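Worksheet for the structure shown next.
Missing here: one protein chain of the complex. Every other protein chain is in place.
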Amino acid sequence: MPDALLETRALNAFYGDFQALFDVSVTVAPGEVLAIIGANGAGKTTLMRSVAGLLTNAADMVAFKGRPIGSMRADQVAQLGIAMVPEGRQLFPSLSVEENLVIGGQVGRSGPWTLRAVYALFPVLEERRDMPPTTLSGGQQQMVAIGRALMANPEMLLFDEISLGLAPIVIKSIYDALPEIIREGTSAIIVEQDITKAIAVSDRVYCLQEGRIALESASADASRDAIARAYFGT
Amino acid sequence: MSAADNHIVARASPASRIAAFIGVLLLIGLIAAPWWAGRADMRLISEICLYVALASLWNLLAGYAGLVSVGQQAFVGLGGYFLFAATIFFGVPPLAAIPLAAAAGAALAVPIAVLIFRLRGAYFAIGTWVVAEVFRLVFAQVSALGGGSGTSLPAGIVKGIAASRSLREAYTYWMALGLAVLVVAMVYMLLRSRRGLALTAIRDNELAATSLGIDIWRTKFFVYVISAALTASVGALIFLQKLRISPDAAFSVNDWTAFVIFIVVIGGIGTIEGPIIGTIIFFLLRETLADLGTTYLLVLGFVAIAVMLRAPKGLWGYVKDKTGVELFALTRRVVPKR
Partner (left out) sequence: MEWVNAIVQGVLLGGLYALFAAGLSLIFGVMRLVNIAHGDLIVLAAYLGLTTTIALGVHPLTSLMIAVPAMAAIGYVLQRGVLNRTLGDDILPPLLVTFGLSVIIQNGLLEIYTADSQKMNAGAIETASLEVTGGISLGVLPLIMFATAVAVIAGLQLVFYRTALGRAFRATSDNQDIAQLMGLNKAHVFGLAMALSLAVVGIAGVFLGIRTSFDPAIGPGRLIFGFEAVIIGGLGNLWGTLAGGIILGVSQNIGAQIHPGWQTLAGHLAFLFVLAVRPRGLFPRIEG
(Lines give C-alpha, C1' and ligand atoms only; values in the text may rest on other atoms or scores of the structure.)
Protein backbone atom coordinates (compact mmCIF):
# COMPACT_ATOMS: atom_id res chain seq x y z
CA MET A 1 0.00 0.00 0.00
CA PRO A 2 2.24 2.84 -1.21
CA ASP A 3 -0.30 5.57 -0.44
CA ALA A 4 -0.28 4.89 3.28
CA LEU A 5 0.40 7.97 5.43
CA LEU A 6 1.58 5.86 8.31
CA GLU A 7 2.34 2.20 8.53
CA THR A 8 3.91 -0.17 10.96
CA ARG A 9 5.68 -3.11 9.36
CA ALA A 10 5.83 -6.27 11.43
CA LEU A 11 6.43 -4.14 14.51
CA ASN A 12 7.99 -5.99 17.42
CA ALA A 13 8.20 -3.71 20.44
CA PHE A 14 9.99 -4.43 23.69
CA TYR A 15 10.20 -3.06 27.23
CA GLY A 16 13.61 -4.38 28.16
CA ASP A 17 13.32 -8.14 27.75
CA PHE A 18 9.55 -8.09 27.69
CA GLN A 19 8.00 -8.18 24.22
CA ALA A 20 4.79 -6.16 24.10
CA LEU A 21 4.01 -6.26 20.36
CA PHE A 22 4.43 -9.14 17.90
CA ASP A 23 4.49 -8.54 14.13
CA VAL A 24 1.96 -5.73 14.28
CA SER A 25 1.32 -4.29 10.82
CA VAL A 26 -1.10 -1.39 10.70
CA THR A 27 -1.69 1.10 7.90
CA VAL A 28 -3.43 4.44 7.91
CA ALA A 29 -4.34 6.15 4.64
CA PRO A 30 -4.41 9.96 4.37
CA GLY A 31 -7.61 11.27 5.89
CA GLU A 32 -8.48 7.94 7.41
CA VAL A 33 -9.58 7.46 11.01
CA LEU A 34 -8.45 4.24 12.59
CA ALA A 35 -9.75 2.77 15.82
CA ILE A 36 -7.60 0.47 17.94
CA ILE A 37 -9.48 -1.59 20.46
CA GLY A 38 -8.41 -4.31 22.82
CA ALA A 39 -8.35 -5.30 26.46
CA ASN A 40 -5.99 -3.77 29.02
CA GLY A 41 -2.45 -4.92 28.35
CA ALA A 42 -3.20 -5.84 24.74
CA GLY A 43 -0.51 -3.42 23.55
CA LYS A 44 -2.57 -0.43 22.45
CA THR A 45 -0.53 2.15 24.37
CA THR A 46 2.70 0.44 23.31
CA LEU A 47 1.63 0.87 19.69
CA MET A 48 0.91 4.56 20.29
CA ARG A 49 4.23 5.08 22.06
CA SER A 50 6.07 3.30 19.25
CA VAL A 51 4.50 5.51 16.60
CA ALA A 52 5.12 8.68 18.61
CA GLY A 53 8.77 7.80 19.19
CA LEU A 54 8.53 7.47 22.96
CA LEU A 55 9.54 3.86 22.44
CA THR A 56 12.27 3.39 19.87
CA ASN A 57 12.40 0.34 17.64
CA ALA A 58 14.17 -0.71 14.46
CA ALA A 59 13.98 2.19 12.00
CA ASP A 60 11.92 0.53 9.29
CA MET A 61 9.31 -0.93 11.62
CA VAL A 62 7.42 2.38 11.51
CA ALA A 63 7.09 4.48 8.36
CA PHE A 64 5.54 7.90 7.90
CA LYS A 65 4.96 8.97 4.28
CA GLY A 66 7.20 6.11 3.28
CA ARG A 67 10.06 7.37 5.47
CA PRO A 68 11.39 5.07 8.20
CA ILE A 69 10.85 6.73 11.60
CA GLY A 70 10.92 3.75 13.97
CA SER A 71 14.22 4.74 15.56
CA MET A 72 13.59 8.47 15.75
CA ARG A 73 13.20 10.34 19.02
CA ALA A 74 9.76 11.65 19.93
CA ASP A 75 10.73 15.26 19.26
CA GLN A 76 11.88 14.40 15.75
CA VAL A 77 8.66 12.49 15.09
CA ALA A 78 6.69 15.47 16.35
CA GLN A 79 8.44 17.77 13.87
CA LEU A 80 7.26 15.53 11.02
CA GLY A 81 3.62 16.13 11.92
CA ILE A 82 2.53 13.40 14.29
CA ALA A 83 0.90 14.68 17.48
CA MET A 84 -0.43 12.73 20.42
CA VAL A 85 -3.11 13.25 23.03
CA PRO A 86 -1.62 11.03 25.73
CA GLU A 87 -3.50 8.77 28.07
CA GLY A 88 -4.49 10.58 31.25
CA ARG A 89 -4.04 13.97 29.53
CA GLN A 90 -0.63 14.64 31.11
CA LEU A 91 -0.73 18.43 30.98
CA PHE A 92 2.22 20.43 32.27
CA PRO A 93 1.23 21.58 35.77
CA SER A 94 3.86 24.35 35.84
CA LEU A 95 2.45 25.94 32.69
CA SER A 96 -0.78 27.91 32.43
CA VAL A 97 -3.58 26.66 30.19
CA GLU A 98 -2.48 29.00 27.44
CA GLU A 99 1.18 28.05 27.82
CA ASN A 100 0.19 24.39 27.53
CA LEU A 101 -1.45 25.22 24.21
CA VAL A 102 1.38 27.42 22.99
CA ILE A 103 4.00 24.79 23.74
CA GLY A 104 2.02 22.41 21.56
CA GLY A 105 2.63 24.77 18.67
CA GLN A 106 6.34 24.94 19.40
CA VAL A 107 7.19 22.46 16.61
CA GLY A 108 6.53 25.40 14.29
CA ARG A 109 4.29 23.77 11.68
CA SER A 110 1.85 26.18 10.08
CA GLY A 111 -1.77 25.36 9.35
CA PRO A 112 -5.32 26.12 10.37
CA TRP A 113 -4.82 25.54 14.09
CA THR A 114 -3.88 28.64 16.04
CA LEU A 115 -4.56 29.74 19.59
CA ARG A 116 -7.59 31.58 18.25
CA ALA A 117 -8.92 28.49 16.46
CA VAL A 118 -8.51 26.32 19.54
CA TYR A 119 -10.29 28.89 21.70
CA ALA A 120 -13.08 29.02 19.13
CA LEU A 121 -13.45 25.25 19.40
CA PHE A 122 -13.27 25.23 23.22
CA PRO A 123 -14.40 28.70 24.39
CA VAL A 124 -14.17 27.68 28.05
CA LEU A 125 -10.40 27.43 27.72
CA GLU A 126 -10.09 31.08 26.81
CA GLU A 127 -11.82 32.02 30.06
CA ARG A 128 -9.30 29.89 31.96
CA ARG A 129 -6.26 30.75 29.90
CA ASP A 130 -4.12 32.03 32.78
CA MET A 131 -5.08 29.31 35.26
CA PRO A 132 -2.89 26.33 36.06
CA PRO A 133 -4.40 23.25 34.36
CA THR A 134 -4.69 21.48 37.70
CA THR A 135 -7.63 23.75 38.53
CA LEU A 136 -9.62 22.54 35.51
CA SER A 137 -12.20 19.74 35.43
CA GLY A 138 -11.27 16.45 33.78
CA GLY A 139 -13.18 17.31 30.62
CA GLN A 140 -11.59 20.74 30.37
CA GLN A 141 -8.18 19.18 30.85
CA GLN A 142 -8.91 16.82 27.97
CA MET A 143 -9.80 19.86 25.87
CA VAL A 144 -6.41 21.38 26.70
CA ALA A 145 -4.68 18.10 25.81
CA ILE A 146 -6.53 17.97 22.47
CA GLY A 147 -5.87 21.65 21.80
CA ARG A 148 -2.21 21.18 22.64
CA ALA A 149 -1.94 18.41 20.04
CA LEU A 150 -3.86 20.41 17.43
CA MET A 151 -1.56 23.41 17.86
CA ALA A 152 1.14 21.35 16.15
CA ASN A 153 -1.05 21.27 13.02
CA PRO A 154 -0.42 17.55 12.68
CA GLU A 155 -1.15 15.35 9.70
CA MET A 156 -1.54 12.44 12.05
CA LEU A 157 -3.30 12.63 15.41
CA LEU A 158 -2.93 9.93 18.02
CA PHE A 159 -5.57 9.72 20.74
CA ASP A 160 -4.58 7.35 23.52
CA GLU A 161 -7.59 6.32 25.63
CA ILE A 162 -9.56 9.34 24.58
CA SER A 163 -12.44 8.87 27.01
CA LEU A 164 -10.78 7.05 29.91
CA GLY A 165 -11.74 8.49 33.28
CA LEU A 166 -14.16 11.09 31.92
CA ALA A 167 -17.84 11.50 32.78
CA PRO A 168 -20.30 10.22 30.13
CA ILE A 169 -21.57 13.71 29.33
CA VAL A 170 -18.00 14.94 28.82
CA ILE A 171 -17.22 11.96 26.60
CA LYS A 172 -20.24 12.79 24.48
CA SER A 173 -19.18 16.41 24.01
CA ILE A 174 -15.65 15.32 23.07
CA TYR A 175 -17.03 12.90 20.48
CA ASP A 176 -19.37 15.60 19.21
CA ALA A 177 -16.38 17.83 18.63
CA LEU A 178 -14.35 15.07 16.98
CA PRO A 179 -15.41 15.74 13.36
CA GLU A 180 -14.32 19.34 13.91
CA ILE A 181 -11.02 18.18 15.39
CA ILE A 182 -10.18 15.64 12.71
CA ARG A 183 -10.68 17.92 9.77
CA GLU A 184 -10.38 17.12 6.13
CA GLY A 185 -7.04 15.58 5.33
CA THR A 186 -6.00 14.81 8.91
CA SER A 187 -5.60 11.18 9.80
CA ALA A 188 -6.14 9.84 13.27
CA ILE A 189 -5.66 6.75 15.37
CA ILE A 190 -8.08 6.50 18.26
CA VAL A 191 -7.45 4.09 21.10
CA GLU A 192 -10.73 3.46 22.85
CA GLN A 193 -12.21 1.00 25.33
CA ASP A 194 -15.80 1.69 24.26
CA ILE A 195 -16.20 -0.49 21.17
CA THR A 196 -19.48 1.07 19.99
CA LYS A 197 -18.01 4.57 20.03
CA ALA A 198 -14.80 3.40 18.42
CA ILE A 199 -16.65 1.84 15.51
CA ALA A 200 -18.97 4.81 15.11
CA VAL A 201 -16.21 7.37 14.57
CA SER A 202 -13.69 5.29 12.63
CA ASP A 203 -13.26 4.12 9.06
CA ARG A 204 -11.44 0.96 9.98
CA VAL A 205 -10.83 -0.91 13.20
CA TYR A 206 -8.02 -3.11 14.48
CA CYS A 207 -8.36 -5.26 17.54
CA LEU A 208 -5.22 -6.15 19.50
CA GLN A 209 -4.98 -9.17 21.69
CA GLU A 210 -1.88 -10.00 23.73
CA GLY A 211 0.33 -7.91 21.46
CA ARG A 212 -0.95 -9.36 18.19
CA ILE A 213 -3.54 -8.18 15.71
CA ALA A 214 -6.62 -10.35 16.20
CA LEU A 215 -8.93 -8.51 13.83
CA GLU A 216 -8.79 -5.98 11.05
CA SER A 217 -11.97 -4.76 9.42
CA ALA A 218 -13.75 -1.82 7.88
CA SER A 219 -15.70 -0.38 10.79
CA ALA A 220 -18.98 -0.59 8.89
CA ASP A 221 -18.52 -4.33 8.32
CA ALA A 222 -17.28 -5.23 11.78
CA SER A 223 -19.74 -7.61 13.41
CA ARG A 224 -20.12 -7.55 17.15
CA ASP A 225 -19.47 -11.28 17.29
CA ALA A 226 -16.21 -11.08 15.41
CA ILE A 227 -15.05 -8.23 17.62
CA ALA A 228 -16.03 -10.04 20.80
CA ARG A 229 -14.09 -13.09 19.62
CA ALA A 230 -11.03 -11.00 18.74
CA TYR A 231 -11.30 -9.04 21.98
CA PHE A 232 -11.50 -11.94 24.36
CA GLY A 233 -9.76 -14.55 22.26
CA THR A 234 -12.62 -17.03 22.55
CA MET B 1 7.08 -34.99 44.35
CA SER B 2 7.41 -31.27 43.83
CA ALA B 3 10.55 -29.42 42.87
CA ALA B 4 10.67 -27.79 46.27
CA ASP B 5 11.33 -31.10 47.97
CA ASN B 6 14.61 -31.89 46.30
CA HIS B 7 15.96 -28.35 46.17
CA ILE B 8 17.32 -26.21 48.95
CA VAL B 9 17.93 -22.49 49.26
CA ALA B 10 21.65 -21.85 49.60
CA ARG B 11 23.93 -18.88 49.87
CA ALA B 12 27.36 -20.48 49.89
CA SER B 13 28.82 -21.48 46.54
CA PRO B 14 32.10 -23.19 45.60
CA ALA B 15 33.58 -19.76 44.81
CA SER B 16 32.64 -18.37 48.20
CA ARG B 17 34.06 -21.44 49.97
CA ILE B 18 37.36 -21.17 48.11
CA ALA B 19 37.43 -17.43 48.79
CA ALA B 20 36.84 -18.05 52.49
CA PHE B 21 39.68 -20.57 52.58
CA ILE B 22 42.12 -18.28 50.76
CA GLY B 23 40.93 -15.41 52.93
CA VAL B 24 41.81 -17.28 56.11
CA LEU B 25 45.28 -18.17 54.78
CA LEU B 26 45.82 -14.55 53.74
CA LEU B 27 44.70 -13.32 57.13
CA ILE B 28 47.12 -15.64 58.93
CA GLY B 29 49.92 -14.37 56.70
CA LEU B 30 48.96 -10.78 57.43
CA ILE B 31 48.74 -11.35 61.17
CA ALA B 32 52.29 -12.67 61.04
CA ALA B 33 53.51 -9.63 59.07
CA PRO B 34 55.48 -8.12 61.97
CA TRP B 35 57.75 -11.17 61.72
CA TRP B 36 58.26 -11.13 57.96
CA ALA B 37 57.55 -7.66 56.65
CA GLY B 38 59.67 -4.54 56.77
CA ARG B 39 58.59 -1.34 58.45
CA ALA B 40 57.56 0.38 55.20
CA ASP B 41 55.56 -2.66 54.05
CA MET B 42 53.70 -2.79 57.34
CA ARG B 43 52.89 0.88 57.07
CA LEU B 44 51.52 0.34 53.58
CA ILE B 45 49.49 -2.71 54.58
CA SER B 46 47.94 -0.94 57.53
CA GLU B 47 47.09 2.03 55.36
CA ILE B 48 45.45 -0.37 52.91
CA CYS B 49 43.52 -1.95 55.79
CA LEU B 50 42.27 1.43 57.00
CA TYR B 51 41.12 2.36 53.50
CA VAL B 52 39.36 -1.00 53.13
CA ALA B 53 37.50 -0.16 56.33
CA LEU B 54 36.61 3.40 55.25
CA ALA B 55 35.57 2.25 51.78
CA SER B 56 33.43 -0.61 53.12
CA LEU B 57 31.67 1.79 55.46
CA TRP B 58 31.05 4.36 52.74
CA ASN B 59 29.80 1.59 50.48
CA LEU B 60 27.39 0.48 53.18
CA LEU B 61 26.04 4.03 53.33
CA ALA B 62 25.87 4.88 49.64
CA GLY B 63 25.64 1.50 47.98
CA TYR B 64 23.14 -0.11 50.31
CA ALA B 65 21.35 2.60 52.29
CA GLY B 66 21.26 5.19 49.51
CA LEU B 67 22.93 7.73 51.81
CA VAL B 68 25.51 9.37 49.58
CA SER B 69 27.71 11.23 52.03
CA VAL B 70 30.61 13.42 51.03
CA GLY B 71 31.17 14.33 54.66
CA GLN B 72 32.53 11.15 56.23
CA GLN B 73 35.71 13.10 56.98
CA ALA B 74 33.66 14.59 59.82
CA PHE B 75 33.84 11.27 61.65
CA VAL B 76 37.42 10.45 60.66
CA GLY B 77 38.54 13.79 62.08
CA LEU B 78 36.30 13.49 65.08
CA GLY B 79 37.78 10.10 65.93
CA GLY B 80 41.28 11.48 65.57
CA TYR B 81 40.61 14.49 67.76
CA PHE B 82 38.79 12.34 70.28
CA LEU B 83 41.87 10.14 70.64
CA PHE B 84 44.13 13.15 71.11
CA ALA B 85 41.80 14.82 73.61
CA ALA B 86 41.08 11.64 75.58
CA THR B 87 44.75 10.67 75.88
CA ILE B 88 46.14 14.16 76.51
CA PHE B 89 43.47 15.53 78.87
CA PHE B 90 42.06 12.43 80.55
CA GLY B 91 44.96 10.01 80.45
CA VAL B 92 42.99 7.36 78.59
CA PRO B 93 45.34 4.67 77.19
CA PRO B 94 45.58 5.23 73.42
CA LEU B 95 44.52 1.71 72.46
CA ALA B 96 41.45 2.02 74.69
CA ALA B 97 40.59 5.35 73.10
CA ILE B 98 39.99 3.64 69.75
CA PRO B 99 36.82 1.77 70.75
CA LEU B 100 35.75 4.78 72.83
CA ALA B 101 36.02 6.92 69.70
CA ALA B 102 33.29 4.74 68.19
CA ALA B 103 30.98 5.65 71.06
CA ALA B 104 31.78 9.34 70.56
CA GLY B 105 31.13 9.03 66.83
CA ALA B 106 27.78 7.33 67.40
CA ALA B 107 26.75 9.90 70.02
CA LEU B 108 27.39 12.78 67.63
CA ALA B 109 25.92 10.99 64.64
CA VAL B 110 22.49 10.87 66.28
CA PRO B 111 21.73 14.61 66.33
CA ILE B 112 23.49 15.11 62.99
CA ALA B 113 21.32 12.44 61.37
CA VAL B 114 18.15 13.97 62.77
CA LEU B 115 19.12 17.27 61.18
CA ILE B 116 20.53 16.31 57.79
CA PHE B 117 18.10 13.47 57.06
CA ARG B 118 15.77 16.32 56.19
CA LEU B 119 17.77 16.80 53.01
CA ARG B 120 17.18 14.45 50.10
CA GLY B 121 19.54 12.85 47.63
CA ALA B 122 22.33 15.05 46.43
CA TYR B 123 21.42 17.83 48.85
CA PHE B 124 21.94 15.33 51.65
CA ALA B 125 25.44 14.83 50.26
CA ILE B 126 26.31 18.52 50.44
CA GLY B 127 24.65 18.74 53.87
CA THR B 128 27.07 16.14 55.22
CA TRP B 129 29.89 18.21 53.80
CA VAL B 130 28.67 21.31 55.67
CA VAL B 131 28.68 19.32 58.90
CA ALA B 132 32.27 18.23 58.28
CA GLU B 133 33.22 21.84 57.59
CA VAL B 134 31.58 22.91 60.85
CA PHE B 135 33.71 20.33 62.68
CA ARG B 136 36.87 21.53 60.96
CA LEU B 137 36.17 25.17 61.79
CA VAL B 138 35.23 24.38 65.39
CA PHE B 139 38.37 22.33 66.04
CA ALA B 140 40.44 25.12 64.49
CA GLN B 141 39.16 27.29 67.35
CA VAL B 142 40.14 24.86 70.14
CA SER B 143 43.45 26.31 71.24
CA ALA B 144 44.10 23.51 73.76
CA LEU B 145 44.47 21.20 70.75
CA GLY B 146 46.66 23.59 68.82
CA GLY B 147 43.92 25.52 67.02
CA GLY B 148 44.36 25.79 63.29
CA SER B 149 47.92 24.46 63.24
CA GLY B 150 47.17 21.32 65.22
CA THR B 151 49.18 19.36 67.75
CA SER B 152 51.38 16.29 68.20
CA LEU B 153 50.78 13.39 70.51
CA PRO B 154 53.11 13.91 73.53
CA ALA B 155 56.04 11.51 73.61
CA GLY B 156 54.99 10.18 77.01
CA ILE B 157 51.68 8.97 75.66
CA VAL B 158 53.29 7.45 72.58
CA LYS B 159 55.72 5.53 74.78
CA GLY B 160 52.79 4.38 76.90
CA ILE B 161 51.51 2.23 74.03
CA ALA B 162 54.50 -0.08 74.18
CA ALA B 163 58.11 0.13 75.22
CA SER B 164 59.79 -0.35 71.86
CA ARG B 165 59.03 1.32 68.58
CA SER B 166 58.73 -1.96 66.70
CA LEU B 167 56.25 -3.34 69.23
CA ARG B 168 54.28 -0.11 69.03
CA GLU B 169 54.11 -0.37 65.29
CA ALA B 170 53.10 -4.01 65.51
CA TYR B 171 50.25 -3.09 67.86
CA THR B 172 48.88 -0.37 65.64
CA TYR B 173 49.33 -2.61 62.61
CA TRP B 174 47.30 -5.38 64.23
CA MET B 175 44.66 -2.89 65.20
CA ALA B 176 44.37 -1.66 61.61
CA LEU B 177 44.14 -5.22 60.34
CA GLY B 178 41.62 -6.06 63.05
CA LEU B 179 39.51 -3.01 62.25
CA ALA B 180 39.42 -3.85 58.56
CA VAL B 181 38.35 -7.44 59.30
CA LEU B 182 35.83 -6.23 61.86
CA VAL B 183 34.28 -3.72 59.47
CA VAL B 184 34.06 -6.10 56.52
CA ALA B 185 32.64 -8.83 58.78
CA MET B 186 30.17 -6.39 60.30
CA VAL B 187 28.96 -5.24 56.87
CA TYR B 188 28.68 -8.88 55.78
CA MET B 189 26.72 -9.90 58.88
CA LEU B 190 24.51 -6.82 58.63
CA LEU B 191 23.63 -7.54 55.02
CA ARG B 192 22.81 -11.16 55.84
CA SER B 193 20.53 -10.12 58.69
CA ARG B 194 16.90 -9.04 58.53
CA ARG B 195 18.06 -5.43 58.45
CA GLY B 196 20.20 -6.28 55.45
CA LEU B 197 17.16 -7.56 53.62
CA ALA B 198 15.36 -4.35 54.48
CA LEU B 199 18.32 -2.38 53.14
CA THR B 200 18.34 -4.30 49.89
CA ALA B 201 14.60 -3.74 49.56
CA ILE B 202 15.06 0.01 50.11
CA ARG B 203 17.88 0.17 47.60
CA ASP B 204 15.80 -1.61 44.97
CA ASN B 205 12.56 0.27 45.50
CA GLU B 206 11.94 2.69 48.33
CA LEU B 207 8.21 2.94 47.73
CA ALA B 208 7.65 -0.80 47.64
CA ALA B 209 9.78 -1.21 50.76
CA THR B 210 7.54 1.22 52.64
CA SER B 211 4.47 -0.72 51.63
CA LEU B 212 6.12 -3.87 52.99
CA GLY B 213 6.23 -2.17 56.37
CA ILE B 214 9.91 -1.31 56.39
CA ASP B 215 10.64 1.84 58.34
CA ILE B 216 13.02 3.51 55.92
CA TRP B 217 14.01 6.37 58.19
CA ARG B 218 14.96 4.07 61.07
CA THR B 219 16.83 1.64 58.87
CA LYS B 220 18.86 4.44 57.30
CA PHE B 221 19.38 6.08 60.67
CA PHE B 222 20.74 2.82 62.08
CA VAL B 223 23.17 2.41 59.18
CA TYR B 224 24.29 6.04 59.42
CA VAL B 225 25.05 5.82 63.14
CA ILE B 226 26.85 2.48 62.84
CA SER B 227 29.08 3.69 60.05
CA ALA B 228 29.75 6.97 61.83
CA ALA B 229 30.88 5.04 64.90
CA LEU B 230 33.22 2.74 63.02
CA THR B 231 34.52 5.58 60.84
CA ALA B 232 35.43 7.44 64.03
CA SER B 233 37.34 4.38 65.26
CA VAL B 234 39.24 4.19 62.00
CA GLY B 235 39.96 7.93 62.29
CA ALA B 236 41.32 7.49 65.81
CA LEU B 237 43.69 4.78 64.61
CA ILE B 238 44.77 6.78 61.54
CA PHE B 239 45.90 9.68 63.72
CA LEU B 240 47.41 7.41 66.35
CA GLN B 241 49.69 6.17 63.58
CA LYS B 242 50.36 9.67 62.26
CA LEU B 243 51.07 10.95 65.83
CA ARG B 244 50.06 14.43 64.69
CA ILE B 245 46.70 16.03 63.98
CA SER B 246 45.50 19.31 62.48
CA PRO B 247 42.01 20.42 61.39
CA ASP B 248 42.93 20.43 57.70
CA ALA B 249 44.41 16.92 57.81
CA ALA B 250 41.71 15.51 60.07
CA PHE B 251 38.77 16.84 58.07
CA SER B 252 40.29 16.55 54.61
CA VAL B 253 37.60 15.87 52.02
CA ASN B 254 40.20 14.60 49.56
CA ASP B 255 41.90 12.07 51.83
CA TRP B 256 38.92 10.64 53.65
CA THR B 257 36.07 11.00 51.20
CA ALA B 258 37.20 11.66 47.61
CA PHE B 259 39.68 8.76 47.61
CA VAL B 260 37.17 6.54 49.32
CA ILE B 261 34.47 7.35 46.77
CA PHE B 262 36.86 6.64 43.89
CA ILE B 263 37.83 3.34 45.50
CA VAL B 264 34.24 2.21 45.85
CA VAL B 265 33.15 3.41 42.41
CA ILE B 266 36.07 1.77 40.64
CA GLY B 267 35.84 -1.43 42.66
CA GLY B 268 32.09 -1.77 42.43
CA ILE B 269 29.48 0.02 44.48
CA GLY B 270 26.84 -2.06 46.24
CA THR B 271 29.04 -5.15 46.58
CA ILE B 272 31.15 -6.26 49.54
CA GLU B 273 34.05 -7.22 47.28
CA GLY B 274 34.08 -3.86 45.45
CA PRO B 275 35.66 -1.71 48.19
CA ILE B 276 38.38 -4.31 48.81
CA ILE B 277 39.25 -4.66 45.14
CA GLY B 278 38.96 -0.90 44.66
CA THR B 279 41.42 -0.31 47.50
CA ILE B 280 43.93 -2.68 45.96
CA ILE B 281 43.63 -0.94 42.57
CA PHE B 282 43.85 2.46 44.24
CA PHE B 283 47.10 1.57 45.98
CA LEU B 284 48.55 -0.07 42.87
CA LEU B 285 47.83 3.14 40.95
CA ARG B 286 49.20 5.26 43.75
CA GLU B 287 52.43 3.30 44.06
CA THR B 288 53.03 3.47 40.30
CA LEU B 289 51.82 7.01 39.63
CA ALA B 290 52.91 8.64 42.90
CA ASP B 291 55.65 10.62 41.10
CA LEU B 292 53.07 12.35 38.96
CA GLY B 293 51.72 14.43 41.85
CA THR B 294 48.47 16.18 40.97
CA THR B 295 48.31 14.34 37.64
CA TYR B 296 47.61 11.25 39.68
CA LEU B 297 44.44 12.82 41.02
CA LEU B 298 43.47 13.94 37.52
CA VAL B 299 43.86 10.37 36.28
CA LEU B 300 41.84 9.07 39.20
CA GLY B 301 39.04 11.55 38.46
CA PHE B 302 38.92 10.53 34.79
CA VAL B 303 38.99 6.82 35.63
CA ALA B 304 36.13 7.25 38.13
CA ILE B 305 34.00 9.15 35.58
CA ALA B 306 34.74 6.61 32.87
CA VAL B 307 33.80 3.74 35.18
CA MET B 308 30.62 5.50 36.26
CA LEU B 309 29.57 6.07 32.64
CA ARG B 310 30.76 2.83 31.09
CA ALA B 311 30.49 0.27 33.87
CA PRO B 312 28.44 1.86 36.64
CA LYS B 313 28.65 -1.26 38.77
CA GLY B 314 32.43 -1.00 38.84
CA LEU B 315 35.02 -3.64 38.22
CA TRP B 316 33.57 -6.23 40.55
CA GLY B 317 30.03 -5.63 39.34
CA TYR B 318 31.28 -6.28 35.82
CA VAL B 319 32.98 -9.54 36.83
CA LYS B 320 29.91 -10.61 38.80
CA ASP B 321 27.58 -9.94 35.87
CA LYS B 322 29.81 -11.91 33.52
CA THR B 323 30.52 -14.87 35.78
CA GLY B 324 27.99 -14.80 38.62
CA VAL B 325 30.87 -15.30 41.06
CA GLU B 326 30.38 -14.01 44.58
CA LEU B 327 33.20 -14.20 47.09
CA PHE B 328 31.00 -13.21 50.02
CA ALA B 329 27.93 -15.39 49.92
CA LEU B 330 24.95 -13.05 50.04
CA THR B 331 22.61 -14.01 47.22
CA ARG B 332 20.16 -16.80 47.95
CA ARG B 333 19.96 -19.34 45.15
CA VAL B 334 17.85 -22.46 44.72
CA VAL B 335 20.15 -25.44 44.23
CA PRO B 336 19.42 -29.18 43.96
CA LYS B 337 19.73 -31.17 47.16
CA ARG B 338 22.78 -33.33 47.26
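Residue numbering begins at 1 within each chain, and the chains themselves are lettered A and B in the order written.
In this text, a contact is a pair of C-beta atoms (placed from the backbone, for glycine too) under 8 Å apart; a residue touches a chain by one contact, two chains touch by 3 or more.
Values in this document were obtained by computation on a predicted structure and should not be read as measured data.
Although one chain is omitted from the display, it touches the following shown chains in the full assembly: A, B.
Among A:29, A:58 or A:102, only A:102 touches the chain that is left out of the view. Remark: the omitted chain is touched by one listed residue; of B:8, B:96, B:110 or B:130 this is B:130. Touching the chain that is not shown, out of B:92, B:158, B:216 or B:308: B:308 (per the contact rule at the top). Check B:113, B:214, B:229 or B:261 against the missing chain and you find that the one touching it is B:261. On the side of chain A, the interface with the absent chain consists of residues 52-54, 73-76, 78-79, 83-84, 86, 90, 92-95, 99, 102-104, 106-108, 148, 152, using the contact rule stated above.
Residue positions on chain B in contact with the hidden chain: 62, 66, 68, 70, 115-116, 118-123, 125-127, 129-131, 133-134, 137-138, 140-141, 148, 253-254, 258, 261-262, 265, 269, 294-295, 297-298, 300-302, 304-305, 308-309, 312, in rising order.
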